[in-house]
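My questions will all concern the structure given below.
Some chains have been omitted; the remaining ones sit where they do in the full complex.
Chain naming follows the written order as A and B, and within any one chain the residues start at number 1.
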Amino acid sequence: MPSSAILLISCPDRKGVVASIADFIFNHNGNILFADEHGDGATNLFLTRVEFDPKDFDFNLTQFAERFAPIAGEFQMDWRLAHSGDRPRIAIFVSKYDHCLQDLLYRHHNGELHCEIPLIISNHPDNQRIADFYRVPYFVVPLSRDNKREAEQKQIELVREHQCNLVVLARYMQVLSNEFIEAFGSEHLINIHHSFLPAFVGSKPYHQAFQRGVKLIGATAHYVTQVLDDGPIIEQDVVRIHHRDTIDALIQKGRDLEKVVLSRAVRWHIENRVLLYGNKTVVFQ
Amino acid sequence: MPSSAILLISCPDRKGVVASIADFIFNHNGNILFADEHGDGATNLFLTRVEFDPKDFDFNLTQFAERFAPIAGEFQMDWRLAHSGDRPRIAIFVSKYDHCLQDLLYRHHNGELHCEIPLIISNHPDNQRIADFYRVPYFVVPLSRDNKREAEQKQIELVREHQCNLVVLARYMQVLSNEFIEAFGSEHLINIHHSFLPAFVGSKPYHQAFQRGVKLIGATAHYVTQVLDDGPIIEQDVVRIHHRDTIDALIQKGRDLEKVVLSRAVRWHIENRVLLYGNKTVVFQ
């Protein structure tokens, strides 16, 4: 795959915005490879993701902000530029369940996830061996009722030291404080919840699902906000269950869902396919 | 398909129950065609559906209750006997949306639903023409804030006059009173709700789904209890939506889901595949 530049923009919907962007890229000798536009009628918002080949660009991309400023200003754009060669740095948080961790590390290893994973943080020592296999530093930050504040400070320091710009909660079984969330911002925190949200918020969703007698179970990957399990949804999926399935069987079937749903969300985030607006996301394919 | 007898049983799980049933049928010269058993560990309940060929049975099935009484008593069985030739009588309730009505009538017409549909009841005259096409009597019982009690009395009378043993709410946009529900009993009332329950209970679930930004929408067929949208679930399914889908698009995609989910639930009920226990169902395939 040749390298490409990815321009993500959201702005009020106005005539000429597509042409202005396309012109700008063309006039500077870029070639648009893919472009997706989405107009959200309800909010009059225009969202776009433009992927272009900057090989013959007539200025260096480091000057992009300066050069693009007049257009961005005119259309009141909220924008960012990424490069297909960028490798976001991800901190994985995990407790004892290892299926999502294992899956992310495997996908990273085989090249599906174009990112760096400089560290794993856990409140338990259990997953050290997997981390070692994939040669990722593993930090245990024990948590108790009494040390949550200090522990989170330690976590924040570790993430910052390792210069991560995304925290993935890969079945990390602790509720984060508002301070923690604010330290990174919602758009830098992805969680996997093991239900089809908004059904079965909170703890033990498979038990809740079993009690309610649903015929399908689900999993949801979302950005983390200060309201539990209420953040913008990136991806969801479901699987059919059978009346013979015990809670243990739900948990087992759910594992396959959780890891696929979380890995899709992480990949799309990494590939700059996800645009947040309000409490929703657009995922450009 | 040859005709068969269907025995549905739930009872406390105890050694010998399967053998007692199988023996009884065999000793009276019946041939078991299919049998499904389900033991619910949590409640220690045994549920079974046995389909047998009664062609050579050595007594008339009208005497079944009497003959089966000793076994039923010994194992404290809650049981019923149905016949594949039985054609349950269904009253369809509908408001203005016609897709579920149309779908049920079409499936009935082409032989998918082994039942009688002696009447349709609506609070609007709109669907008369469809009823006429399928030659099903159509009764309009207008509803207003002031006449709900009388209207429901009228509906109950109509259902009883036509000797129906199942009421299907095929997008009937009115909440039923407890009196109405008690008149027939939950296990004789099936509703389709246009969300993946328990998410988006109540009115305008597609609007709720749109606001929440879910990535899949669903539909749920369930028995009706006195708590809104809380009854035992018979069937659910979902469909993926796209960020370009407006609320109208959700409604359109949802129609296809609703009718498939409702028709499966009605068919399984008719074919005596659904066993209610507590707030759950078992659906035997």
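Keep this in mind: contacts are C-beta pairs under 8 Å (C-beta built on N, C-alpha and C of every residue); 3 or more make two chains touch, one makes a residue touch a chain.
Computed from a predicted structure; not experimentally measured.
Novice: Enter the number of copies in the whole complex; the displayed portion holds 2.
Specialist: Taking the 2 displayed chains as part of the assembly, the whole thing totals 4 copies.
By definition in this document, only the chains that are shown with their structure count from here on.
Novice: How far is the middle of subunit A from the middle of subunit B, if each middle is the mean of its Cα atoms, in Å?
Specialist: For subunit A versus subunit B, the centre distance works out to 41 Å.
Novice: Which residues of subunit A touch subunit B in their complex?
Specialist: That would be residues 38, 41, 196-200, 212-216, 218, 232-238, 243-244, 246, 279-283 of subunit A.
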